[in-house]
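Provided herewith is a single structure, encoded as structure tokens, for subsequent inquiry.
With one protein chain withheld, the remaining protein chains of the complex are depicted in position.
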Amino acid sequence: MISVGIVGGTGYTGVELLRLLLRHPQVTVRVLTSRTEAGKRVADMFPSLRGHTDLEFSDLNEDVLKQCDVVFFATPHGVAMKYAKGLVAAGVKVIDLAADFRLQNLEQFEKWYGLEHECPEILKDSVYGLSELNREKIKTAKVVGNPGCYPTTVQLGLAPLLQADVALIKPENIIIDAKSGVSGAGRKASLGMIYSENADNFKAYGVAGHRHHPEIVEALEHISGQKGVFDQIIFVPHLVPMIRGMLSTIYIDLTEEGANSDLQSLYEIYYANEKFVDVMPANSSPETRSVRGANELRIALYKPQPNKLVILSVQDNLVKGAAGQAVQNMNLMFNLDEDTGLTGIGLLP
Amino acid sequence: MISVGIVGGTGYTGVELLRLLLRHPQVTVRVLTSRTEAGKRVADMFPSLRGHTDLEFSDLNEDVLKQCDVVFFATPHGVAMKYAKGLVAAGVKVIDLAADFRLQNLEQFEKWYGLEHECPEILKDSVYGLSELNREKIKTAKVVGNPGCYPTTVQLGLAPLLQADVALIKPENIIIDAKSGVSGAGRKASLGMIYSENADNFKAYGVAGHRHHPEIVEALEHISGQKGVFDQIIFVPHLVPMIRGMLSTIYIDLTEEGANSDLQSLYEIYYANEKFVDVMPANSSPETRSVRGANELRIALYKPQPNKLVILSVQDNLVKGAAGQAVQNMNLMFNLDEDTGLTGIGLLP
Amino acid sequence: MISVGIVGGTGYTGVELLRLLLRHPQVTVRVLTSRTEAGKRVADMFPSLRGHTDLEFSDLNEDVLKQCDVVFFATPHGVAMKYAKGLVAAGVKVIDLAADFRLQNLEQFEKWYGLEHECPEILKDSVYGLSELNREKIKTAKVVGNPGCYPTTVQLGLAPLLQADVALIKPENIIIDAKSGVSGAGRKASLGMIYSENADNFKAYGVAGHRHHPEIVEALEHISGQKGVFDQIIFVPHLVPMIRGMLSTIYIDLTEEGANSDLQSLYEIYYANEKFVDVMPANSSPETRSVRGANELRIALYKPQPNKLVILSVQDNLVKGAAGQAVQNMNLMFNLDEDTGLTGIGLLP
Partner (left out) sequence: MISVGIVGGTGYTGVELLRLLLRHPQVTVRVLTSRTEAGKRVADMFPSLRGHTDLEFSDLNEDVLKQCDVVFFATPHGVAMKYAKGLVAAGVKVIDLAADFRLQNLEQFEKWYGLEHECPEILKDSVYGLSELNREKIKTAKVVGNPGCYPTTVQLGLAPLLQADVALIKPENIIIDAKSGVSGAGRKASLGMIYSENADNFKAYGVAGHRHHPEIVEALEHISGQKGVFDQIIFVPHLVPMIRGMLSTIYIDLTEEGANSDLQSLYEIYYANEKFVDVMPANSSPETRSVRGANELRIALYKPQPNKLVILSVQDNLVKGAAGQAVQNMNLMFNLDEDTGLTGIGLLP
């Protein structure tokens, strides 16, 4: 059994990790920390866990964490980087669900997160945890930076195009119109997040800039092997009055080669062996509820004009967009079947 | 492996049965019927099932059903009673999620469902499938009538009181103010059920009478062994703008013995060994989301006046209130651990 | 024109007052205060007001308030009582939407609100602003305590019974199962109020006691002229995942006279001349959305048993339950037609 520690278990990614890990056949959750709730039973905070665990929140004790096989950080940005070095030195693997190990570009990290990175040498050796695209590196990684939710939909939505042998798209002209459920903003008391401000309402947010933009750019550069061509990407996130779910509508200008290619087949072949990526038939319209609670991402393509491609990419932001992909990465790191503990079917309706 | 047939797989209880049974370690779903969708892949109708099953809907073929070990009817009222006799004769167990085998009182059945019962002799031998209360009989039953969703919350909410040695409550004075999510009304095209008629709205419905009223009365008589004392129960259901979830608030007049008893302990002891019934600490307020997608029912008690008891009883109407309890009954009927395939944790948030 | 001041304009009752008063043909809103937002344009906080007002929030300046004809307090509890005396002395009428002038019983006020009352002599002369029941007194009142939202549904729901010549009901046995949209909890940053904690969820709250309980008891005593008989009322509020709307389901034990009376006619006659109270036909089911945004309360009666009455009473908690009734009281106090500025039709769907 893999001995697991979770740092920061009071947010939505924390409770989602628990939902998955408490049912994972190869895992024992050994410790769960919280700065503010130490001593409290986790099931008292999250009553869905009543009867499923007697775990209590504890103060963060580095010695206890060092006795784990792997530690997940479901914390605010800037926490994992304080502990990663010590844990790695103790032979403990680290999976960070915040942004500390997402961006290799330190300047961008400091610009967008307002933090100086505390362990750049660990960052350099860490692996970006988009499971399907970096699988082999993740298997041997000591530290994994779990991707942001929006970037996951974009990368899996674009990878087949970017890794094709010929230039299928014009990379400087990508538009990402993204929509997320409210849980993506986390579990914290703020006026903008209360029910009556969000229900029966729709809006764009972060219009002047969003932290996931540099992550998307860096990731697409990595996937395509092309530097500098994605800087002009337009990324506009919107807030949907629903709890879970994320849909990115991606608008692409095709090259002549792209316009003449069978892109549907390209995607189907590219993802043929992936358990968690589903290429739907052309002209389908993936619904967020089709992946509610499941570690799945569904993609559909259509071509409204001969040289234009629209990609629809949906996931549950808390599962494939966060906790589920983190568990998928853990499975890779411990040489388990990639879907161990992740075969749950989405909750519909 | 248990070979399972599902008749009527296009409703919400049907897809919920599939979600549970496709992950049940002892089950193979052999056949899934639909009058209207024969030949269609079930995953085309319910995209949450894409990648999890290649099942197609088929026409109802009695010979095929007879090769199953058990057949679930997730149909409108009046279908199961047409096939139960033949299936039983062929040695096939039957679990009906509609009302055909809920009411022993044929007069009430005909009054409320507008149907003449077609196999009263099978009905007589059938067992009412409230798992916790009729466990031993269910184990050997050939036909199980799975309870209605509201009646499940009421029976489990009241059983400890009704089965106590002394008279703790005044049975003629029970008030049930019940609230359900919209999925309880099923998956059918009707004006009253469309989004814009239900969202951001709350109302009572069925104020002049509801089919679950006679089921509650009959069930409470059975549990308590007392005839005629529950006829005056008041039952008022309400519609909540949410998909899943049900809360019954039950108001009780206590007798002097009741007022002087430790009812919290009574409940905790009564349900101490039940995996799916959770007695919360006194004065708790169970939330429907704490059981979203889980086969659980949570109860909390409080006493606003010395001789008044308020019982809060919540479940997911599609799980413990329908498909989950049906699987629980199947487990009992096939001598499996009662929670086989039912250990999933609720989806929160 | 009536010169109006609003103290505390950043909450939901504040913006609702503005929505109504900015369109009131006899009103000029002269000043709008906020402790935290002074200097900010109100339309920047509430963009629905863009184009409708240039008002800015200002610091609370007692001298400015004293130049108004009437001052509304849409503040937390405990603010109005600090200023009422001075305003009354200056000839300014006061309408408090918080609780400072709801309870005549000082002990109850201090118990439930944790505040010592600062102007008991003003309280004594103040009038409880349930417009339909206290109309004549309101007309000449200097200070009006606007009722709580739940108590409004209960009082208007019960008044015809309580003011009948004969005893129609058993007052000691009233059960109020109440349900409110989330806006009733106000506009403040707290974890329990965020979207993902409330959407697709239903629960009871305040099970161990709610501030509106003593207000209901005192008000029913006042209406009926009977002291002490309502102490055992059971009041259980629930939270509905919707923004606006409130439904109280009230369960009544009828006396023999009550059981034999034509209660439907009693209600219809009682409210025949009321513009804002609508008695629906028997067995109707009033929906909260039928009064969304409107200063209306709808009532329906039904008798599930010969000696039991169920009353359904709905309103928009922010309108008839708060700001609308406050404007109705202002109209009374200034001898205007009672529906001036309050004739808007509910927003459906």
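Letters A, B and C mark the chains in the order given here, with residues in each chain numbered from 1 onward.
Here is the rule we use: contacts are C-beta pairs under 8 Å (C-beta built on N, C-alpha and C of every residue); 3 or more make two chains touch, one makes a residue touch a chain.
Just so it is clear, the structure is predicted and the values come from calculations on it, not from any experiment.
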| item | value |
| --- | --- |
| Omitted chain - touching chains that are shown | A, B, C |
| Residue of A:Asp200, A:Glu256 or A:Asp339 touching the missing chain in the full complex | A:Asp200 |
| Selected residue (touches chain absent from view) among C:Ser180, C:Asn198 or C:Ser290 | C:Ser290 |
| Identified contact with the non-displayed chain, of B:Ala89, B:Ile194, B:Ala208 or B:Ile269 | B:Ile194 |
| Residues from chain A at the interface with the omitted partner, ascending | 175, 177, 179, 181, 196-197, 199-205, 207-208, 232, 234-236, 238, 240-245, 247, 249, 251, 283-289, 292, 300, 302, 304-305, 308, 310, 312, 314, 349 |
| Where the unshown chain meets chain C, residue by residue | 12, 15, 18-19, 22-23, 46-52, 183, 187, 199-200, 243-244, 275, 278, 280, 286-287, 289-294, 296, 298, 343-349 |
| Touching residues on chain B - with respect to the absent chain | 12, 181-183, 187-191, 193-200, 241-243 |
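Following the convention adopted for this analysis, only the chains that are shown with their structure count from here on.
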| item | value |
| --- | --- |
| Inter-centroid spacing, chain B versus chain A (mean Cα positions, whole Å) | 37 |
| Mean-CA-position distance for chain C and chain A (Å) | 46 |
| Between chain C and chain B, distance of the C-alpha-averaged centres to the nearest whole Å | 39 |
| For chain C, residues contacting two or more additional chains | 181, 196-197, 199-200, 241-243 |
